[in-house]
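For this view, one protein chain was removed and the others were kept in their places.
So that you can tell them apart, the chains are marked A and B in the order they are listed, and the count of residues begins at 1 in each.
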Amino acid sequence: MKREVPLFLTAVIGVFMILSFFVPHQVVSVPGQFLQLTAVIVVACGYVLGGANVLRVNIDAIAKQQPGWIYKLVLVLSLLGTVAIGAIEGSQFLDPGRRSRWIYDTLYSPMSATMFALLAFFIASAAFRAFRVRTVEAGWLAAAALIVMIGRVPIGDALTGFLPPALHLSSIQEWIMNVPQNAAKRAILMGAALGVMATGLRVILGIERSYLSGED
Amino acid sequence: MSLHPTPDLSVWVAAFLTLCIFSFLYRDNPFYKFAEHLFVGVSAGYYIILNFWTVLVPNLGEPLLASFQGRGVVTARDGMFAASLGDYRGWLLIPALLGLLLFTRLFGKIGWMSRWPLAVIIGVFAGLKTTGYAQGDLVAQIEGSLQPLWTGNPATTINAIIFTVGLLTSLLFFFYSREPRGAFGVVSRVGIGFLMVGFGAGYGYTVMSRVSLLIGRFQFLLGDWLGLR
Partner (left out) sequence: MSPLERLARLDRRWIFLMMGILVLIPLLWPLRMEIRPTASSKTFHRAIAAIPDGSTVLMSCDYDPGSIPEMVPMTRTAMRQLWEKNCKVVVTVLWPGGPGLVDKVIEDVALADFPGKRYGVDWVNLGYKPGNEAVMVLMGQGILTAFPNDYRGHATRSLPIMQRARTYADFPILISISAGYPGTKEWVQQVQARFHLPMVAGVTAVSAPEFFPYVQSGQLVGLLGGMAGAAEYEKLRNESGDASRGMDAQSLAHVFVALCIVLGNLVPRRRAGS
């Protein structure tokens, strides 16, 4: 019951979704659409569950006064505050002028952008400390990286503008992207597609059961 | 160039939080920790309320409530379970129940019940991804690879040959059932060469992406905050 029912559900629904790709008849399309809508609703509940779990873990840490609990208090208060304000403001909570909109524009948006902006510094540091060319293959990688990096930006043409157009760095990087890089990426795409199809079938047939992890 | 800092307090708050996060580059510090935890809290809260108002209410709550009165999208039909394409009425009790079962994960003893909604999600996505990858990434890509090697133009002919050689050797590199020795070993090494060029190009584009994000932040600080013109 605890494992068999979920495995059965996965198998039936998975086969049905594959069938819906080939059969447009409403006998398949109506239940298929219903299943997709069900997945959308359950995933939305999953997001709410995720938020609730964050709350549970951090409230626990505050109660036990674990190291850094003051920061976890900031986390919990900001979470509850955002939810409360959004709940009060209703379905148009992101309209201009609303407090929820202020939270999104002033807190969420700039911090989200800045977190990712830090990566630029780390990529430069990693390029210096970790990018080691020790083999011929790594040399190919480095050469391609350097040509594409410089050729993709205006300075590439500024440095090689005196050469014939076919030898401009931008032309060489375009050739690299359209021919050898394209070939390699296509091979990876096709290989990954076979892998996903195999894994999908394994999940549907109940051979892959890792999503049922946990005690019975 | 002149300085015109904005009078908008919200922009000053955003700039302060931006600098708090940048301070991590010097070293971990209370300002960064504060901003980091504030970001996680606000993000989690925003995701909860967004999914509530954009999905749970319009896609579940409102149609379900209407169905209790026998109403639905298709006004010509009455009945709580008189479903049709796009109008599922009382049948929405099923996803509602599955969504509630998901929350049993928080309670140890009955946590196993959360496997049922997970099974539904896994089944839907396994089916969609299998056909999506098969059609979009396998069949269409094989179709796109069947190009004429001789195009009439020497440059494009050479490119087509290099492309085909690169594709085949890269694919053969992934054939792990056979040891890469002899002729197969040579083919495999050529494939590795193409793959390395691909990864190098990807690295170059990744650098571009990361640097762009930094440029965006600096544009905000210089333009929106300090008003440097």
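The rule is simple: contacts are C-beta pairs under 8 Å (C-beta built on N, C-alpha and C of every residue); 3 or more make two chains touch, one makes a residue touch a chain.
All of these numbers come straight from a predicted model, not from anything done at the bench.
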item	value
Residue of B:Asp8, B:Asp28 or B:Glu62 in touch with the missing chain, whole complex considered	B:Glu62
Hidden partner chain, residues of subunit B it touches	1, 25-26, 43, 46-47, 50-51, 54-55, 58-59, 62-63, 73, 85-87, 124-125, 128-129, 131-133, 135-137, 140-141, 143-145, 198, 201-202, 205-216, 218-219, 222, 228
Subunit A residues touching the omitted chain (full complex)	21, 29, 32-33, 36-37, 39-40, 43-44, 46-47, 90-92, 94-96, 101, 104-105, 108-110, 112-113, 115-116, 120-121, 123-125, 127-133, 142, 145-146, 149-150, 152-158, 170, 174, 177-178, 181-182, 185-186, 188-189
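We take it that only the chains that are shown with their structure count from here on.
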item	value
Inter-chain centre distance, subunit A versus subunit B - centres from mean C-alpha coordinates, in Å	4
Footprint of subunit A on subunit B - complex, ascending	10, 13-15, 17-18, 21-22, 24-25, 33-60, 83-86, 88, 91-92, 94-96, 98-100, 102-103, 105-106, 111-112, 115-131, 133-138, 141-142, 144-145, 159, 162-167, 170-171, 173-174, 191-208, 210-211, 213-214, 216-217, 220
